[in-house]
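Yeah, one chain of the complex is gone here, protein chain that is, but the others are all in their spots.
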Amino acid sequence: MFYREAGQYKTTYSADQAVFPILQDRIGIFVILLLAFVVVPMTVSGFVLSSVLIPIMVFALAAIGLNLLTGYTGLLSLGTGGFMGVGAYACYKLTTFFPDVNIIVLILASGLFSAAIGALFGLPSLRIKGFYLAVATLAAQFFLSWCFVRVPWLYNYNVSSAIEVPTRTAFGVHVTGPNATPVTRYLVVLSIVVLLTWIASNLVRGRIGRMWMAVRDMDIAAELIGIKLYQTKLIAFAISSYFCGVAGAMMIFLWFGSAEADSFSITQSFLVLFMVIIGGLGSLLGSFFGAIFILGLPIMLRTLPELFGLTIRAATVEHLQFMITGALIIVFLVIEPHGLARLWQIGKQKLRVWPFPY
Amino acid sequence: MRAPADLKIAAGDVLLAVENVSLSFGGVKAIRDISFDIRKGEIRAIIGPNGAGKTSMLNVINGFYTPQQGRITFKGKTRAKMRPHDAAAGGIARTFQNVALFRGMTALDNIMAGRTLCMKRGLFWQALRFGPAMKEEVEHRRYVEEIIDFLHIQHIRKTQVGRLPYGLQKRVELGRALAMEPDLLLLDEPMAGMNLEEKEDMSRFILDVNQHFGTTIALIEHDMGVVMDLSDRVVVLDYGRKIADGTPDEVKRNQDVIDAYLGVAH
Partner (left out) sequence: MDLLYKIFADPFIQMGHAPDLLLQTLWEGLVGGMLYALIALGFVLIFKASGVFNFAQGIMVVFAALTLVGLHAKGVPAFLALGLTIGVMFVLAVAVERLVLRPLVNQPDIILFMATFGLTYFLIGLGELVFGGDPKVMIASELYLPKGAIDWKVFGGFVSFQKIDIAAAVIASVMVATLAVFFQKTRIGRALRAVADSHKAALSVGISLNQIWVVVWFTAGIVALATGIMWGARSNVSFALEIIALKALPVLILGGFTSIPGAIVGGLIIGIGEKIGEFYWGPLFGSGIESWLAYMIALVFLLFRPQGLFGERIIERI
């Protein structure tokens, strides 16, 4: 009754092609951004900001990155963790070389390095497809993981072989390091994620997005209408890796505060892939849902037994968590293989016709 | 209603010519030493029984298969093989026997994808979707909307093509090919699996495209009635060989063609 597009006529093609063509959606996104930028920083505790909201944002960005590659271009990658790592280590080296430059600029620039590495490891994608490609991207994952351990230059020859995030500022405010407040870090993460999500949504709706989807849906036909497959796939690898790289840099600089090679292991790759699948392949909004679901699940599983007054040994909880996560993933795939984004659409559809669904 | 066939032939120059093309997969010879040409502005039909090598021939023309022998001359340029991208950039568009649409995209996006080669704005403007990029997008949208009007598919613009019925999918596919503003349009069985009404519609579209836009058309079709009505000239293939070439009337009377279609006692 309140949510429908009836009566909202478009008089120009550009209005018809807007991100949110329906007025109610535009109001909704405005309210959400207002909440995220103004209300949340004023009300939510620092602990929740740094242990719930920042992680969700960071992983949502990584998931968007992978989604551009897997969901939009149809190239399955298991190297996300490695590409995130490239971003983080690149950012660390950049802060070493340019200590006075605005840290936000450096974080955004570090993604360029992982874009280059991503494109490099995307080279085999012309010859090979599907699961063969997935296995090939594992090569990237393992090789990069190895580099993070074995190339001491990357972590400035620290004895601990870990990177310790230095204190850096942007516009005179401490953004990274121990002096940065959770609110500042949260706002920086949020701004970057909103900016990049907007860019991603522009890309997927334009010529490049159509090229990606054409390659995904039928590469032969795409080639015959003049799309260069190789170029398209490499652009997808580069841009996807850029997003992952920025997410990796933010993960270390604005969330963890320090990192070792293990932070970018294959587990991370799988985690992000889960988010993309659960959230919905080929949906940017789904990437956010996926991140919330996958990060929220362990928190829920930890707090649920306490709610019922049960006390279980920590080890058992961990094992149960594994089992339940595994089972839930299967159950979820059985119920809705198209992910949370599809559920959201169905919900919206229901809302459109409410209260007279005939 | 339309110009007599012989007039057109006289008017047209050769747009595309294949000479002595042979193609084989392993030991199987799909095409053996075939030569024919397509003249500017005509509707050229390629017919023949199943397995005659018709689709393979189209695949050679737009560069999807590489022939072992022969030459292809397109717009005066001769080469041993086409490359898919060159073919597309040179103005060869194509529809497919089993609809090859981008199933996950809307009809509108499918046809817009056909405009890819015409769109120039790079990554930077695409990322901002602002200024020149937006202007370009709207410009091409306008062109695509004209095609949508022409094909009467306004109502399914924003439907995922995977959910459309077969006849409409064929229409969207034609739209995607038209969006490329082709000089040569290859249609692989555009009417397969259609009922009479849909066939009439599709024939209308093909004729309109040919007459209004002056697009040269090469089509493969099994419905002889359609072929004889639409085409200016017909080439007949059988077992990878060319057995006849000429106007519909000539072909109809050709003894080899009659044998190939009806079978002959050996």
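Just so it is clear, A and B label the chains in written order, and each chain counts residues from 1 on its own.
Heads up, the rule we're going with is that a residue touches a chain if its C-beta (ideal position, glycine included) is under 8 Å from a C-beta of that chain, and two chains touch if they have at least 3 such contacts.
Keep in mind that what you see is a predicted model, and the values were worked out from it rather than measured.
Among A:L69, A:I163, A:I192 or A:A221, only A:A221 touches the chain left out of the display. Checked against the hidden chain, the listed residues A:N67, A:S145, A:T176 or A:T197 yield one contact partner: A:S145.
Only one residue in the set B:F64, B:F102 or B:W125 touches the chain that does not appear here, and it is B:F64. The residue touching the chain not shown here, chosen from A:V105, A:L195, A:M300 or A:L333, is A:L333. Interface note: of A:L281, A:L295 or A:L340, the residue touching the hidden chain in the full complex is A:L281. Touching the omitted chain from chain A are residues 70, 76, 124, 127-128, 130-132, 135-136, 138-139, 142-143, 145-146, 149-150, 220-221, 224, 266, 270, 273-274, 277, 281, 315-316, 319-330, 333-334, 337.
The criterion applied here is as follows: only the chains that are shown with their structure count from here on.
Taken in their complex, chain A has these residues touching chain B: 12-14, 17, 199, 202-203, 205-208, 210-211, 213-214, 216-218, 220-228, 235, 282. The part of chain B that touches chain A in the complex is made up of residues 62-64, 84-85, 87-89, 93-94, 96, 100-105, 109, 112-114, 116-117, 119, 121, 123, 126-129, 133-134, 137-138, 141-142, 145, 176-177, 180.
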